[in-house]
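Each remark here refers to the structure printed beneath this line.
Complex shown without one protein chain; remaining protein chains in place.
As written, the chains take the letters A and B, and residue 1 is the first residue of each chain.
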Amino acid sequence: MELIFEKSRPGRSHAYLPACDVPAYAFAKEYLREEAPALPEVSENDLARHYSALERRAFGVNNGFYPLGSCTMKYNPKVNEVTAALPGFTDVHPLQDADTVEGCLEVLDLTKKYLCEITGMDAMTLQPAAGAHGEFTGMMLIKRYHELRGEGEKRVKVIVPDSSHGTNPATGTMNGLQVVSIPSAADGSVDLDALRAAVGEDTAGLMLTNPNTLGIFDKNITEITKIIHEAGGLCYYDGANLNAVMGVVRPGDMGFDCIHLNLHKTFSTPHGGGGPGAGAVGCKEFLANYLPVDCSSAICEIPAESVGKVRSFQGNFLVVVRALTYLLSLGKEGVPASAKTAVLNANYLKALLADTYEMANPGLCMHEFVMTMEKEHKECGVSALDIAKGLLDEGMHAPTIYFPLIVHEALMAEPTETESPETIEAAAETFKKVYRAAMADPEAAHQWPVKAAISRPDEVTAARKPVLRWVKEEA
Amino acid sequence: MNTPKELKYAKTHEWIREEDGLYVLGITDFAQDALGSLVFVNLPEVDDEFEAGDAFCDVESVKAVSDVMTPITGRVVEINEELLDAPELLNEDPYGAWIAKFEGEIEEELMDADEYEEFCENESEE
Partner (left out) sequence: MANYLSLSEEDRKRMLEAIGIASERDLYRDVPEDLYLKEDPNLPSGKSEMEVLRQMKALAAKNHVFATCLRGAGAYRHYIPAIVSEVVGKETFLTAYTPYQAEISQGILQSIFEYQTMICELTGMTVANASVYDGATAAAEAAAMCKDRKRSKVLVSAAVHPDILTVMKTYTWAAGSDLVVVPAKDGKTDLAALRELADEKTAGVLIQQPNYYGLLEDAAEAGEIAHAAGAKYIMSVNPIAAAVLKTPADCGADIAVGEGQPLGMPLSWGGPYLGFMAAGKDMMRKLPGRIVGETTDHEGRKAYVLTLQAREQHIKREKASSNICSNEALCAMTAAVYCAAMGPRGIQNAANSSAAKAHYLAEKLEEIGYKRTYAGEFFHEFVTEAPKGAAAALEALKKADILGGLALDENHILWCATEAVTKEELDLAVNVLEEV
């Protein structure tokens, strides 16, 4: 399909702006660029059709089942979009006086209050713009805590299980901490002996997600957080998997000191093809003064103890509006009901697939589970990638593949609570059909998908000879 | 697997050749095969100093980044800039596509070709 630039014709455009009603201002030539930027020149009709065509070559939750593990691809409620488009929210300037944005301030307060209640935290910021950004912020609180106690020089190590999300170790590094990776048990849970051996006077903290990346709730969780606390470290909860437990068990009760939440996973705000999201960060009272300031530095001072700011202004406010809309809709009954249904759906899909796919961890799971194609890959070359691509041809999104790293040929599926039993049953049949077809003809499976807009792309050439922008071909 | 007899080998899958008082380093055929199609080489700079056991370079495939280690304590005197535009040379001709030349001392026990082949066989079985 043509790029918008290839549809461009000189002089074609649409008038969106009136003629300027004040005298033109002429800058001296030294300030001006020589050529106008080569942006597309297209009619509005061509532009509208271009994006309609692009939309047909994309796949969202509205298009079909999207069991992308660890990403919580639940249905994105329509009313959230309506509230986020209210002019009272979209057309207010971030530096307006407080008495003209009381509604915005109340949105922040209510959201913080509800999220604190759900997580067992005492204070919260809604400033981080994504989960990884929240992680970065959360670990800053821990760093600040040690620093202000005069132990910043000493406590330089953060413990991260090898089953963790890649963002965890990268977050440690961004905070100038050394990352200590500890091995996990086969089910992804923390190896208590390895943890005890890793802690010490140099421990700044632990980063953990619970349920873990294999979809297992770590039953030793209170023991784990105790080990860290006794060593003088703090515990950070990666909220990527909160959808399994919201309203059922609280990170604060498990012994965590600070957390981040992905409003775009757990709290139903859309992913937008990779953002914008929002990564709320909550903490216990003793860390509250270190939180970033939810106010622009253009109008507020930064208190001495705060880590400062991680983003301009107040963060991704309209994402917060959507999350609040969702929280109000669900209420106290809906929050635990969603978690329990997410777990029920995952176990149902897992039970339906257990006769065909080898589970990395048989038995019950939380909101997601991991299958492995290790044996099939060794014996006949059918890989997790082949299965994933086969599913695309069946009108379904693929599960997360090759993660967590501790499972070979991993397929990680998370159906979420918003799918009906019929959808899950049909998906299970599709999974099995693809498995059988792949095993019957591995060579054909390596060519999947065959019905998508393109077949498998050449990623090696893309990375060796990067072409990252369009360039006009010389006539 | 191709393992030239005249070279020395490190356990971390680098080959080493002595040349005019310098040590020339690259990655072995076994290493390039395990890494798959390489797409980028992050070279050190001339005059960078390293200790034996340090990673002095990393190589990227589409899905992985791997360190290349040096068994030499010393200084980088020359780098193979050709690899910046043509990382595929490491796959196509691993013993021709040297990465860097060092001056300094070898401070690690190296293997000869036979020992290295045996070492790789054991590693593959694991």
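Quick note on the criterion: a contact is a pair of C-beta atoms (placed from the backbone, for glycine too) under 8 Å apart; a residue touches a chain by one contact, two chains touch by 3 or more.
These numbers come from a predicted model, not from an experiment.
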Next item on the list: Quick one: say which of A:A194, A:L328 or A:A426 touches the chain that got left out.
Entry: A:L328
Checklist line | Selected residue (touches chain absent from view) among A:V248, A:M359 or A:A426 | finding: A:V248
Notebook entry, point to check: Which parts of chain B are in contact with the chain that was left out?
Noted result: 39-40, 42, 48, 60-65
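Methods note: only the chains that are shown with their structure count from here on.
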Checklist line | Gap in Å, rounded to a whole number, between the CA centres of chain B and chain A | finding: 37
Next item on the list: Could you please specify the touching residues of chain A with respect to chain B in the complex?
Entry: 402, 459-460, 463-464
Next item on the list: Spell out the part of chain B that touches chain A in their complex, as residue ranges.
Entry: 37, 39-40, 60, 62-63, 87-88
